[in-house]
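The structure under discussion appears below in the form of structure tokens.
One chain of protein is taken out of this complex; the other chains stay put.
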Amino acid sequence: MLDKTGIAKRIAREVKDGMYINLGIGIPTLVANYIPSHLNVVLQSENGLLGIGPFPTENEVDPDLINAGKQTITMMAGSALFSSAESFAMIRGGHVYLTILGAMEVSELGDIANWKVPGKMVKGMGGAMDLVASAKHIIVAMQHCSKEGASKLLKSCTLPITGVRCVKRIVSDMAVLDVLPEGGFKLLERAPGVSTEQIKNATAGRLVIDGEIAEMQF
Amino acid sequence: MLDKTGIAKRIAREVKDGMYINLGIGIPTLVANYIPSHLNVVLQSENGLLGIGPFPTENEVDPDLINAGKQTITMMAGSALFSSAESFAMIRGGHVYLTILGAMEVSELGDIANWKVPGKMVKGMGGAMDLVASAKHIIVAMQHCSKEGASKLLKSCTLPITGVRCVKRIVSDMAVLDVLPEGGFKLLERAPGVSTEQIKNATAGRLVIDGEIAEMQF
Amino acid sequence: MINKVVAGADEALHDIGNNVTLMLGGFGLCGIPENCIAALLKKGITGLTCISNNAGVDDFGIGLLLKTRQVKKMISSYVGENAEFERQLLSGELEVELIPQGTLAERIRAGGAGIPAFFTPAGVGTEIAQGKEVRTFEGKTYLLEHWLRADFSIVKAWKGDTTGNLVYKGTARNFNPMMAAAGKITIAEVEELVPAGTLDPNQIHTPGIYVQRIFEGKGYEKRIEQRTLASTKV
Partner (left out) sequence: MINKVVAGADEALHDIGNNVTLMLGGFGLCGIPENCIAALLKKGITGLTCISNNAGVDDFGIGLLLKTRQVKKMISSYVGENAEFERQLLSGELEVELIPQGTLAERIRAGGAGIPAFFTPAGVGTEIAQGKEVRTFEGKTYLLEHWLRADFSIVKAWKGDTTGNLVYKGTARNFNPMMAAAGKITIAEVEELVPAGTLDPNQIHTPGIYVQRIFEGKGYEKRIEQRTLASTKV
């Protein structure tokens, strides 16, 4: 089983040279730490920045420079700042190639639910609905099952959804899976020490297993 | 009868302190020369400038600074430059209070025709359709009649129109007139030496004359 | 040029009454109009509909106006960073309308730009789509969304000049430029007010035409919600 860092490390391997990427709050933010330094990628912050740099030192802290999670940040050389309208023009227009975000549930058709639990306090969708409706490629970072052991990879989402048929790939604590265009989770890799059988038992939606499934490499 | 300069001078009297104004090509451009210097007004150029200044001296000429008529210009202190999308956002959003433009015909309902003469070379509407569809107040500078003596203030336009029910006031070489909300040209002022009778004969659309009409003052 | 300068937040807000619709710039606590929020608090007007991406925290930003029950309704994309907000929402004292962030930004931009409605893909197939026109263009489905405008827009900039031209700094720009254009009356508070002609015309973020009143604010706190350092264990 992967911990949060493990999920982030595995997702970092999906990053290719030249990509513009939006990282959601939580595990996705951690991905930035594991992107190989030889790759030239640009991280977008939907509150108005292309070129997120590392967290600041005490001296570098600027209250006028935060990411979408309201954390203090720095800028890379070659950054650009802009308004929220321009930021989402960029996202909606398909210019941000890859979106990495968390999910509470994903359906076998690629629907994602990650913004609302009815009966609990609702904080809002922020930019998630725009991001999942717009990005060319969407990777989800999530736990395969709830604390109670219930699968979060479902036939159809039980929670209110954030977007329809948009998730392309899932990296969970147990596996890497693709959402097939015709529906279904295609198992690509097992997390270290996790068996195909365990993944089968933890996946409520249709799971497609084609031949021998290798353990993931980092 | 007013010449072009006279029309421009009379229109300049319509300008009030604090106005943002778009001036069309031709006579409207001349209006800038006669706006009293104690008035604080800002001239907008739809190709991306707020704060048009006077024409440049030889040394000030900058090919990267032109107005919508492609003439070299200068900027006032406090100017702002922007894109064409922002410029027309400003116009469409009603932020530019007054538009002054030329017309080939105006109907008694306030329709304006000024972009196309069928059978002749068509140059395009430029920004005129956006301007007339958007400005809060529209003043037209025009000749009352064609060279052949045919009225250009009509019951309805014979040329393809630029906008419907948008003209509020007309300053012609013969008169100042308002377009009434219910339709009709209300005569407000006569040009020096022009009689009410002459204006009547030169106006094909419904002309409303209420009492004695004074000669215009400059 | 036209002079828009007023003495301060009280004068800028002199004609604002109960039950108006306000836009307030900022993302989280970054780029919020601190002086005007303090003046609204002092003025005590109520029944406000606030359009703002977030709702502040318990003791800062719009959170202050929530505590005093001056806000009737919030129109936002992400809220609930504070306990009082949650209490009022759950008890039904506060109305909340949640809008996807990009749709919120574009609806405000449309308000300023005279575009009454546009199509966007965000929220298709979700509960956000309920009651909205759906249409397919080139094989993809979109929702029709309408413009948002306000009685008053209150924005915060880094620098501004006497004619109302504004320049923002860093990610404090966020919703401020679109809101500046979407207010019937737009009030700008700036950290530094300079004479017309001082700012480079080529580098203006908000042209002065959108701003009716401007003043130099004071005592900016610029609170940080998540102070995260290079040395922080995340």
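Each chain gets a letter, A, B and C, in the order it is written, and its residues are counted from 1.
Quick note on the criterion: a residue touches a chain if its C-beta (ideal position, glycine included) is under 8 Å from a C-beta of that chain, and two chains touch if they have at least 3 such contacts.
Predicted model only: the values in this text are computed from it and were never measured.
Taking every chain of the complex into account, the chain not shown here touches A, B, C. If you put the hidden chain back, the residue from A:Thr29, A:Ser84 or A:Ser134 that touches it is A:Ser134.
When the missing chain is restored to the complex, the residue among C:Val20, C:Val96, C:Ile115 or C:Ile185 that touches it is C:Ile115.
Across the entire complex, the residue among A:Gly93, A:Pro118, A:Gly149 or A:Gly211 in touch with the chain not shown is A:Gly93. Considering the whole complex, the residue from B:Gly6, B:Gly24 or B:Gly48 that touches the absent chain is B:Gly48. The set of chain C residues touching the chain not shown comprises 106, 110, 113-121, 135, 137-138, 140, 142, 146, 167-170, 202-203.
Although one chain is not drawn, its touching partners on chain A can still be listed: residues 18, 20, 40-42, 44, 49-51, 75-82, 86, 88-96, 134. Residues of chain B that touch the chain left out of the display are 29-30, 45-49, 54-58, 61-67, 69-73, 81-85, 87-89, 91-92, 111, 121-130, 133-134, 160-164.
The working rule: only the chains that are shown with their structure count from here on.
Rounded to a whole number, the gap between the C-alpha centres of chain A and chain C is 28 angstrom. With centres set at the average Cα position, the gap from chain B to chain C is 36 Å.
Contact with two or more other chains is made by no residue of chain A. The multi-chain contact residues of chain C, meaning those touching 2 or more other chains, are 109.
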